[in-house]
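One chain of protein is taken out of this complex; the other chains stay put.
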Amino acid sequence: MDNRILSIENLSIEYSNIRGKVKAVRNVRLDLYKGESLAVIGESGSGKTTLGTAIIRLLPSSGYIKEGKIIYRGNEKEYNIAQFNESELRQFRWKEIAMVFQSALNSFNPVLKIWDQVLDTAKAHGLNNKSIVREKAMDLLRFVQLDPERVINSYPHELSGGMRQRVLIALSLILEPKILILDEPTTALDILTQRNIIELLRIIKKDMGLSMIFISHDLSLAAELADRVATMYAGAIVELGSVNDIFYHPRHPYTLGLIKAVPTVSSSFRELYSIPGSPPDLINLTPGCKFYPRCEYRTKGCEEAEPTLVEITPGHFVACLREGDIADGR
Amino acid sequence: MNWKHLLKSIFIEPLILISRDRAGLIGFIILLSILLMSFIGPYFIKLDTIVKLDQIYQFPSRAHILGTDNQGRDIFSQIVNGGKDVIVVAFLAGLISTLIAVSLGALSAYAGGFTDTVIMFITEIILTIPQFPLLAVLSAFIRLTNPTMLALIIGFLGWPALARAIRAQVLSIRERDYIEAARVLDLGRWHIIFSEILPNMLSYIVISLIMAMTGAVYSQVGLIILGLVPFYGHNWGLMIQLAWTRGAIFYKGSIFYILSPIIAIALFQWSAVTFTRSLEGIFNPRLRIGE
Partner (left out) sequence: MIRVKRLFSNYIFTRIVRAILTIFIVATLTFFIVRLMPGNPVEIYIGQLISQYGMSFQDAKNQAAALFSINLDAPLYEQYLYYMRNLLRGDFGMSFLSQGTPVSTMITAYLPWTIFSVGISILISFSLGIILGMIAAYRRGGVFDHIISTIAAILSAIPNYLIGILLLIIIGVQLGLIPVSAMRGTVSPGVTPGFNLEFIKDIFSHALLPILTYVVSTVGGWTLSMKSSTLNTLGEDYVTVAKARGLSEMRITFSYVGRNALLPLFTSLTMQMGFLMGGSALIESIFVYKGIGWALGASIAQRDYPVMQAVFLIITIAVIVANFIADLFYSKLDPRIKVGGE
């Protein structure tokens, strides 16, 4: 039986822009296994958020899927999300796959109470029994360590940012989805709240057996919560592997750069590192490897053809011509 | 203060940008045409004051582009000569309103505290009182003997609306670094307001001025139509008032006489507003259409 709950095959996504077409996601191939947590790491503009929102087809009006499939395996059937119509999408969203967006600060309708918004969600999926929904909601609020009575009757502006993030997470679980996508779940929160949210996510991971996708620029999040990590650059996946592989045996210069850039408590100010240069223009892409201008390991061959993902050890994929050299520490 | 740079950014660049916004361009051209017609036109086309009772209410023809009025006089010449007084008073009134609004609004925002509360309180009070009835009542008491008086009272009642907006603008500029620097250098309150803050709001002030002018046109023509402004020689508003009081509105043949000034005023207002709107888009790129 296929253990992959989500398979993204040759997915390319573009945005229409006055200057041309922005190739935000380019020929991405990625699988999510049942019960695993996968982290997609990259800078802004890497395409990670586009990828995430595309899974539930919530691209802004200027974005569209150019080609590829998004296969979801659930209820003993296979579906191609890329081909869903509006009504199929509406049933599918939140019930099978739920997405928690970056910074829940403005994720709630300011004029409706939390309870009304919970009920909205339930009703939209056919759950009309108010008492059942209320019970579920209260349980989930307790689960995310909030006072259910107080929160459920509040308006969003009466709750703090951290509380709203928790409510959103609780709400995401109310229909018992199979996959949970979290886009920058801890960015824009203070450090203590970040810690709380990470702990909460860890509990969810352990207790609920959900498959999760974390999208972030924050590597430490991946280290805490992920089973596998994919690093994305300029719309393509450049490295994919288990959390161990990525952190202890990184083989792509970009992944290396990301790891080096995380300051440690003991490092001094002078040792701060950041990858030089800036991300490429996604409208006019140069041929060859897109990381070339910023790469420490670049050689002549890199400019000619864009490297593809190659499996170097079981489950560890890299798209770099010089990965061998990087492994040997050269 | 780099004057050349300032002039360039106020006049040259906006003109280039306006040409890209179709509605704004049309507005600008129409506005310019009306201004030219009203101020330069009268030198070429004299006001027709000769009564010709055999040519009453004639249809437009080659001799009379817009036809004739109830005494046989050419309407087109009346339109050409009718804009100047209205526009001049509107400009004066707008200028007065804007000057007061800018000074008080900037002071209020910059000084804060008690000054701010007091100024804003007065603004609120004047704003709540409906402007046109107040003007109408005042015109019954104050003898309006010349255009300047008219411009004065309209100007003095029009500033509260602008003052609030100006204050909001200044509040946002006040927090910027170069203001902080000026304050540290102890340059003095009024100096900071006039030399640092206001030049950066010049575009906003110009827009406020034009909007104040359109408001002044509204008030002015309204007062004229109600017959509360006795001194005028000839202008668009007076044409409408005469048509109304003499019952010309109810006579089918007088349609050109009554429509011409209305369309002239409407065109002036519309072109000013449209031009201003595209100016807003230029000076505040976030509002720009299509980008």
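Here the chain labels run A and B in written order, and each chain numbers its own residues starting at 1.
Keep in mind that, in the parts below, a contact is a pair of C-beta atoms (placed from the backbone, for glycine too) under 8 Å apart; a residue touches a chain by one contact, two chains touch by 3 or more.
Being a predicted model, the structure only gives us computed values, none of them experimental.
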Where the missing chain makes contact, among the chains that are shown: A, B
Hidden partner chain, touching residue among B:165, B:182, B:206 or B:228: B:228
Contact partner of the left-out chain, one of A:15, A:94, A:214 or A:233: A:94
Residue of B:134, B:165 or B:187 touching the missing chain in the full complex: B:134
Hidden partner chain, residues of chain A it touches: 56, 58, 89-95, 98-99, 101, 103, 105-112, 120-121, 124-125, 155, 157, 168, 171
Touching residues on chain B - with respect to the absent chain: 23, 124-125, 128-134, 136-137, 139-143, 214, 217-218, 221-222, 225-228, 240, 244, 249-252, 255, 258-259, 262, 265-266, 269-270, 272-274, 277
